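The complex is shown incomplete by one protein chain, all other protein chains being positioned as in the whole.
The block that comes next holds subunit A.
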Amino acid sequence: MTRQSVLWTLLDKVESVALTLWPMKFRGATGYLFIAPALLLVGILLIGLGYMMEYSLHELDTATYRLKEAYSFGNYLFFAEQPVYLRILLRTLLAATLVTFFTLLLAFPYAYVMVRTQSALVRKLLLVSLFLPFFIGQVVRAYGWLIILGQQGIVNTLLVKMGLPTLDLIYNYGAVIFGLVQYMLPFAVLLIVPAVTAISEDMELAAESLGANWIRTFRHVVLPMARPGLVGAGIVVFTLTMTDFAMPEILGGGTTDFIASAIYDSFFQLSNSGLGAALSMVLVAIGSLLVALVFWLTGAGTLSIRSEAP
């Protein structure tokens, strides 16, 4: 028997098994069969969230360090009454706003130049510089910044060699913002690129031939047309920043806690899983409300699977 015929017999076998397991009359339901594994997999997340919701409704019994049996909203009230949690929440939201602003400010020119450049070499350089950090991960990148900006880091060693005093470049709010902007940049560029590609260069030429300088062309033609990409990138950067854990921990050194750190600490430092779960629910609620609000303001479909496929 030739290899080809072995393959055919094998395919026939597979075909008949498939027909027994999934008869022709079910053909109309094939879509559901295909989607089922993904639905089940994501279902794990929903079950876990269900557990968390349940945990959040039980207060900690400080006598036994277990959650009380009785249901209550005590954890949520505790969150609302403690100024420390509101401060952390505000700090996180401010950081998310700043990071979104700076990331978009840098990502848009990057995407624009990458799409518009005539040189294939420049385009490749920009693409590789984008994918390399994207594929390296947050912890390793933060480690790189520690080497550069740390107390005994490269910048400070150079300063000492030049006879200058050292600077506190890490373990502060600015370092966390900077690290996050660098972390978010590839995400933002990749989300903005399709929108920029969709803008015909003729549009810009038309605006310029009518006497608009490039800044006015950008303001009135390019930016409005790229809006879907900018909004999509903005949402992703904002929500990812709001929920980030590694950068505030590594570059903030525990001095600038974000909500994610507060959740972690409630679970693992205070052993108060009820409070941690309640904080998690608050975080999910704020994130969902923001995304819903943006969708409502800008029209749905900004982030839908079909329109934003990379």
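Note that in this section a contact is a pair of C-beta atoms (placed from the backbone, for glycine too) under 8 Å apart; a residue touches a chain by one contact, two chains touch by 3 or more; residues count from 1.
To be clear about the criterion, contacts and distances are computed from a predicted model.
Missing chain, UniProt protein name: "2-aminoethylphosphonate transport system permease protein PhnV", from among "Protein phosphatase 2C", "2-aminoethylphosphonate transport system permease protein PhnV", "glutamate synthase (NADPH)" or "Succinate dehydrogenase / fumarate reductase flavoprotein subunit". Within the set A:Asn75, A:Thr256 or A:Ser280, the residue that contacts the chain not displayed is A:Ser280.
Per the touch definition above, the residue from A:Leu60, A:Leu89 or A:Leu126 contacting the chain not shown is A:Leu126. Interface note: of A:Val6, A:Leu77, A:Leu94 or A:Ile147, the residue touching the hidden chain in the full complex is A:Ile147. Even with one chain removed from view, subunit A keeps its contact list with that chain: residues 11, 14-15, 18-19, 27, 30-32, 34-35, 37-39, 41-42, 44-49, 51-52, 55, 105-107, 109-110, 112-115, 123-124, 126-133, 135-148, 150, 152-154, 157-158, 181-182, 185-186, 190, 193-195, 197-198, 213-215, 239, 242-243, 245-246, 250, 260, 263-264, 267, 276-277, 280, 283-284, 287-288, 291, 303-310.
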